[in-house]
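With one protein chain removed, the remaining protein chains of the complex are shown where they sit.
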Amino acid sequence: MSGRGGRPARLGGLQVVWIGLVLAGLLVAFSALAPRAFPTSFNLLNLVSDAAILLLLATGMTFVIITAGIDLSVGGVLVFSAVVAARVIEGTGSPPLGAAGALATGLAWGVLNGVLVALGRIPALIVTLGTLGMSLGGALLLTGGVDLRAPADLNLGLGLARWLGVPLIVWICAAITAVLALALAWTRFGRHTYAIGSNAEAARRGGVAVRRHLIKVYGLAGLLAGLAGHLSLAKYGITGVSAHSTDNLQAIAAVVIGGTSLFGGVGTVAGTVIGVSIPVVLQNGFQILGVRPFWQQVVVGAVLVAAVYVDQWRRRARDQ
Amino acid sequence: MSGRGGRPARLGGLQVVWIGLVLAGLLVAFSALAPRAFPTSFNLLNLVSDAAILLLLATGMTFVIITAGIDLSVGGVLVFSAVVAARVIEGTGSPPLGAAGALATGLAWGVLNGVLVALGRIPALIVTLGTLGMSLGGALLLTGGVDLRAPADLNLGLGLARWLGVPLIVWICAAITAVLALALAWTRFGRHTYAIGSNAEAARRGGVAVRRHLIKVYGLAGLLAGLAGHLSLAKYGITGVSAHSTDNLQAIAAVVIGGTSLFGGVGTVAGTVIGVSIPVVLQNGFQILGVRPFWQQVVVGAVLVAAVYVDQWRRRARDQ
Amino acid sequence: MAVPLIAARGIEKSYGQVEALRGADFSLGAGEVVALIGDNGAGKSTLAKILSGVERPDGGTVEVDGAPVAFGSVEEARAAGIETVYQDLALCADLSPAANFFLGRERLRPGLLGLLGVLDNAAMRRETQEACERLGVRLASQSAPVSALSGGQRQGVAVARAVTWARRAVFMDEPTAALGVVQTRRVLDLIRSVRDSGVSVVLISHNMQDVMAVSDRVEVLRLGRRVARFDTARVSMEELVGAMTGVLEQWESQG
Amino acid sequence: MAVPLIAARGIEKSYGQVEALRGADFSLGAGEVVALIGDNGAGKSTLAKILSGVERPDGGTVEVDGAPVAFGSVEEARAAGIETVYQDLALCADLSPAANFFLGRERLRPGLLGLLGVLDNAAMRRETQEACERLGVRLASQSAPVSALSGGQRQGVAVARAVTWARRAVFMDEPTAALGVVQTRRVLDLIRSVRDSGVSVVLISHNMQDVMAVSDRVEVLRLGRRVARFDTARVSMEELVGAMTGVLEQWESQG
Partner (left out) sequence: GGADGGGAGGGGDQIRVTLVQGLAGEEFYETMACGARARAAELGVALDVQGPQKFDPTLQTPIVNSVVAGGPDALLIAPTDVKAMIAPLTQAKQQNIKIILVDTVVEDQSIGLSRISTDNLKGGAAAARALSEQVGGKGKVLVISTDPGVSTVDARIKGFEEEVAANHPGLSYLGVQYSHNDVGEASRIMNAALAKDADLAGVFATNLNSATGAGTALQQTGKLGKVKMVGFDAGPAQVEQLKDGVVQALIAQLPGDIGAKGVEQAVAAVRGQQVTPSIPTDATIVTAANVDRPEVRKVLYKAGC
């Protein structure tokens, strides 16, 4: 039903527990059905590693959606930043400079989004649909439509590096997500993010610098997309100009599965972590079970709805 | 900024005038820049004809978004319905039976969406993301992943038929859109649609059968997607199993460009008609002007934002 | 006493950890004006919502005309002739006053158009205007949405709506909180005339003058329970305040 | 009279076709309690919003301490020491009472954590609790969001917040509308004690008893214009009502 009206607000904490149980249930079920293939460190590590970059995008998206906004541009910004990183490394030979370039580029796109949303008062959906086209088109212009290859020292360096057996990229994404989870829950920045999404006018009257804050939030989402671009370049070795058209929907879905409301004001990063994991686990589990691709689509869709239903149903039982 | 909080609600009527002027401005500009190619009846008729089927989806989406919902499944439902229509015609030889099959199928998917949203209280985004996967996967299962061809009497009949020089498909889409525009603006059904999106709890307390109405609205969106599937089968002669992955975003964007708020409660079908037209006109105009493809993406994105900004800016001037 | 129109016994309702009602009783006779009073957070609004079908109680029984009911929805309560002015007004901010006034019972055009569900907006606007003016509430524009109204104008719309449609009973949860002096007087007059026409009224209010002025009886809630009942004619303002705040807890008063 | 703290002249404000203010005047001296009264829709809330920086007037001048100001934002008004209890309360329903109480001026943890922007939730919760209790408003749970509070509890939070932070003046737009008898008394006491500490108060209210009880002066708005000013000590309730409703239009009273 609509997110407005009398329904009592969710308590982030409780929510996460329930959807987390759903995830745990899925893990147990797949482990029971494919005991020798699913619950192996090989498989789980791959799972985590495949989800890491999406997690960055979804974390940024969590902040944006909590302000009652949306960011469709993440995939385009990711690609554009990857292209910039590739070009910078090509020119300077320095992967760190490339990373800096990707971050700066991502930030710039994000700030542009924020300025248009906050100062231009244009619906976030339109703004970020526009910048999605602009960043993708821009990336294609920079590359002539051909995927750029990552220089070997990036692809074989950061792309393959491990620490304690876990890919460095996973550590980076996990660390950043953890920091942002804490920032959202415990800092003034996080508090203002919730306040704006809950009631932007009340936040404004309360003296929150709503516009500046929105610019920061979209900037953060852009920055994370820029970083994701660099990491994706390192991991896959290509800029992926055609590969990120569904990133935005994937990230938004993860955020919503994790209990964040599209209407703003509630949500947690922990929920988003689970929200990223559920579709990834489903896909992996069904592939391992050898479910045929078309059936997978059907089954993943159905289980997704069921998973969120379980969560919702628990909450409703509590409410009424 | 967020759709909630003190900002006074938009008056649908006034809004449409302004964004309509933006569209008119674009038409004039392209006509001036490409006087021999753009404003020809040949080109304009094609424009209309290419926008017609998307318009059906966007009209259904308008109702859904006004209830503060969303429907990501339209593209999947379209494809599934087209497949059903193709199979029915294959089996019975009767295009009308095929149309009936497509409509019934679309309606069924829509009602499923509505039931899950209204009774299951699952966020619409998740429900329709799930049914998108299910319907697309289902369509692929029915076809084995191979596009089905429409029987010649459909493709060459309804697909090519014209009345007063305008394709029959355009007449059908225009007529349905007009009827629904009136229904939204002038009937009890429309009134309840607005009420639910404005404040679902108030509507419930006011005695509106909120759940039943939501099921009807999603059912309507599904029905229109089913019809779109049949028309698309007739027009393109193919079920298009891989061709409709961006229909949902295109329809949502059209609705929002047309001034409907993602937060529900406000919006018009007339706005949506303009919202469908603007991107189509931009794309066509820039291609005729010979703008290079990647630049086109950039420019379309930028002009889209600018167009909505003009509209927004006018409204703000009035508000403050 | 005759069979009461509404009799609620032992109503319980919790929201998570918070027990809003802990076995509250309440009764309303036909044609009577009962004031329901109590401190902030005492549970008055929650009780009103339960008796008008908006919320489901966790425990307790409700009888209407002596027969037990379990209102599952607002429709059922409305079907029983009960209307409510909610404290949060429950208006659709994007819709016009008239659309809100007729929400859920829209007037249709006569003839074929009506069969097609076409609204008779002119008639609805007219009737809404009249009902509001009867309360002394002036609406500057009939087409502006409710979000453009002043606080008092909104409340006027909500009160006019409930009073117009009630057939058996009307719950009014702080109906005059935002109203001006004149409008408040009109609402009090209205309460009397509604009662005289046979419709019972439950008035939830913090204004003891108003309570004394229009009610026949007073029921007092404290911490989710009914702690006292009075005949208005035989009670003083001090006693009422004492009962609400718990100073007079000992006195469980007459029925 | 000394230079007034706030002096507004000829304020105009239209929303589309509706002229909410048509050249309204208003003045507030240092350390005084002024009641701003008027019928529903007279423009009281609009005037309060303009003087607290939330809305921009279409015309007219505002002076603070004799110097013209053009509040472009709430921050500026707050910087001038002006706080407001809005009629719609302006609370974030999803946040806790404490989060709302400290909105825009969050308390940070001491030391490094504070530099990192980490909130001191315990302290904020404690102070909020105390401020609310001073008003007699009990919050069942400190962690439940504002959407779970009763109407009066919400208003208590809003009033406590404004009063706590005001340094020069506080606008209260119907601050007791949802409050219980005891809480209302406390707010009236609070208004007096705030005034005694040197902070001016503007009280917007429809309750003439309250107005008579706490205000030093009364300004009356009608149809977007100031139509009368009174010293409270020298006016009767009938005169006030007359001025609001226009019966006494002729009397343009003393300053």
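Just so it is clear, A, B, C and D label the chains in written order, and each chain counts residues from 1 on its own.
The working rule: a contact is a pair of C-beta atoms (placed from the backbone, for glycine too) under 8 Å apart; a residue touches a chain by one contact, two chains touch by 3 or more.
Since the structure is predicted, the reported quantities are computational estimates derived from the model, not experimental observations.
S.K.: Among A:A37, A:V111, A:V166 or A:A209, which residue is in contact with the omitted chain in the full complex?
M.R.: Per the contact definition at the top, the residue touching the missing chain is A:A37.
S.K.: Of the residues B:I19, B:L47 or B:L103, I need the one that contacts the missing chain.
M.R.: B:L47
S.K.: Even though one chain is hidden, which residues of chain A still touch it in the full complex?
M.R.: Within chain A, the residues that touch the unshown chain are 34, 36-38, 40, 42-43, 46-47, 50, 140, 145-147, 149-150, 155, 159-160, 232, 235-238, 240-246, 280, 283-284, 287-288, 290, 292-294, 297.
S.K.: Where does chain B touch the missing chain, residue by residue?
M.R.: With respect to the unshown chain, the touching residues of chain B are 34, 37-38, 40, 42-43, 46-47, 49-50, 53-54, 140, 143-149, 152, 159-160, 167, 232, 235-238, 240-247, 280, 283-284, 287-288, 290, 292-294.
Assume only the chains that are shown with their structure count from here on.
S.K.: Report the chain whose CA-based centre is farthest from the CA-based centre of chain D.
M.R.: Of all chains, B has its centre farthest from that of chain D.
S.K.: Averaging only over C-alpha atoms, locate the centres of chain B and chain C and give their separation in whole Å.
M.R.: Spacing between the chain centres: roughly 43 Å.
S.K.: When the C-alpha atoms of chain A and chain C are each averaged to a single point, how far apart are the two points in Å?
M.R.: 47
S.K.: If I count partner chains per residue in chain C, which residues reach a count of at least 2?
M.R.: 15-16, 88, 148
S.K.: At least two other chains touched by the same residue of chain B: list those residues.
M.R.: Within chain B, residues 6, 8, 197, 199, 201-204 contact more than one other chain.
S.K.: Residues of chain D touching chain A in their complex?
M.R.: Against chain A, chain D makes touches at 54, 73-75, 78, 84, 86, 89-95, 99-100, 103-106, 108, 116-119, 143, 145, 147-148.
S.K.: Which chain D residues qualify as touching chain C in the complex?
M.R.: 15-18, 38-41, 45, 87-88, 137-138, 140-141, 144, 148-153, 156, 174, 177-184, 206-209, 241, 244-245
S.K.: Where on chain A does chain B make contact in their complex?
M.R.: Counting only chain A, the residues touching chain B are 1-7, 67-70, 72, 116-118, 120-123, 125-127, 129-134, 136-138, 140-141, 145, 196-197, 199-204, 210, 214, 245-246, 249, 252-253, 256-257, 261-264, 293-302, 304-305, 308-309, 312-313, 316.
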